[in-house]
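Written out below as structure tokens is the structure these notes cover.
Presenting chain A:
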Amino acid sequence: MEQINPTRMELIKKNAQIRLAEQGRDLLREKMDALIQEFFNVMESVSQSRGELERISDAAQHALLIALAIDDPVTLKSASFATRRGITLDIKGKNVMGVPVPIIEKKRFVKSLLERGYSILGVSGRIDEAAEKYEAELDLIITLAETETSLRRLGNEIQMTRRRVNALEQVLIPELKRQAKYIEITIDERDREDLYRLKKVKKIIERKKKAAEIM
Partner candidate 1 sequence: MVDFGIPIGAGIAFGLGALATGIAQSKIGAAGAGTIAEKPEMFGLMIILVAIPETLVILGFVVASMIMIMLV
Partner candidate 2 sequence: MEYAYVNARIKAMKSRLLDRTLLEQLINKPDIDSIITELEKTTYREELDRAGVLFSGINRIEVAIRNDLVKKFRTILNLIKGGESEQLISIILQRWDIQNIKTILRGKNIQENPSEILECLIPAGELDEAALTELVKQPDIKAVIDLLATWGIVYARPLALNFKEFTDTGDMVVLEYALDTFYYEDAISGVKAAESEDARILMKMIITEIDINNIKTVLRAIRDRIDVEEAKRYFINGSPDFHAGKLISMMKTGTIEGALKQLEKSPYEFITKIPKEYIAAEKISAFEKELEQYLIKKAISQFMGDPLSIAIPIAYIWAKYSEVTNIRVIARSIFMEVPEKELREALISV
Partner candidate 3 sequence: MLQKMVKIQVLGPKKDLHNVLDLLYARGTVHIEDASVPTAPGEISLKRMTAEQVGDIAIAHSKIGGILLTLPKSVYDEKAVAYSYSNLQAISHEDLLVKANSVINELETATKALAKEKSELELALINLGRYEKIIEKIRPLETSMPKLEGFEVTVLLIQKEFKDIIDIIRNTLTEITKRQFELLSAELDENTIAAVTIFNKRYSDQVHSYFFSQNVNEVRLPPEYLGKPFNEIFALIEKKKDQSTGEISKLNAELGKISSKWYIELTALHRILGERTDELSIFSKIGQTEYTFVLAGWIPKKSLRETRDALIDTFAGRVIVNELILTPDEMAEAPTFYDNPRFVKPFEFLMRVVSPAKSTEFDPSPVMAIFLPLFFGIMVGDMGYGLIILVFALIMKWKFADRDWLQHLMNILIIGAIWTIFFGWLYGEILGDMGEHMGWIEPQTLFGVSWNRIDAMVPFLILSVAIGVFHVILGLVLGIVNSYTEMSCKRHVDKAKKHICEKTGMIIVIIGLILVIAGMVLALPAALVTTGAILVIVAIPLIFIGGGAFGMFEIMGTVSNILSYSRIMAIGMASVILAAVANKLGGMMEVALVGVIIAVLLHTLNLVLAMFSPFLHSLRLHLVEFDSKFYEGGGKMYKPFKKENGEKPT
């Protein structure tokens, strides 16, 4: 504070700074509102998908259990040999209010009966159903991966923006205001001092004048 130059020039500067900070804060607030709105949008779809995922993974697990129980686990393993292959995903990005979010190329993993790589004559419908449910689960997991990443990124951004707003609001702007006030007070003080001094000088001069008249 000591290094602040309590000059009128400085005060004008500070006031300009305050205005700027307040403007920035308002802007950030707006951005945050927008982000929050987007966040809630995504969130809704995530929670929906999560529920869906839970449901579908339960169903998948049940189908798998039935398949395991009725068609020996080794038959299942054998079927899995036929269907085993890797998955490649194309991931692109997009910008939401300056936040980069991933976009996963939509590829359906749910395969048709004839695409699973085994002859349908030797594999029971139970195994098909288990496979199908897990494929659907995979589909959902990947969609969820996309939306959840967006969600996390948006969340981070919101937090950061809020921190910025807070920093502006709680720290920077009050500080600047305090400084402006200080400058103002100091300038006022100085003004008063000057006035007093002037009055004092005036008094002395007048007294000297009086003395000169008397003498």
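The criterion applied here is as follows: a contact is a pair of C-beta atoms (placed from the backbone, for glycine too) under 8 Å apart; a residue touches a chain by one contact, two chains touch by 3 or more; residues count from 1.
Criterion applied: all candidates are chains of the complex that A comes from, given by their letters.
In this text the structure is predicted, and so the values were computed from the model without any measurement.
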item	value
Touching chain, any copy counted, for chain A within the complex - options 1, 2 or 3	2
Candidate 2-facing residues of chain A, complex	63, 65-66, 68-70, 72-75, 77-79, 81-82, 84-85, 112-114, 117-122, 124-126, 128-129
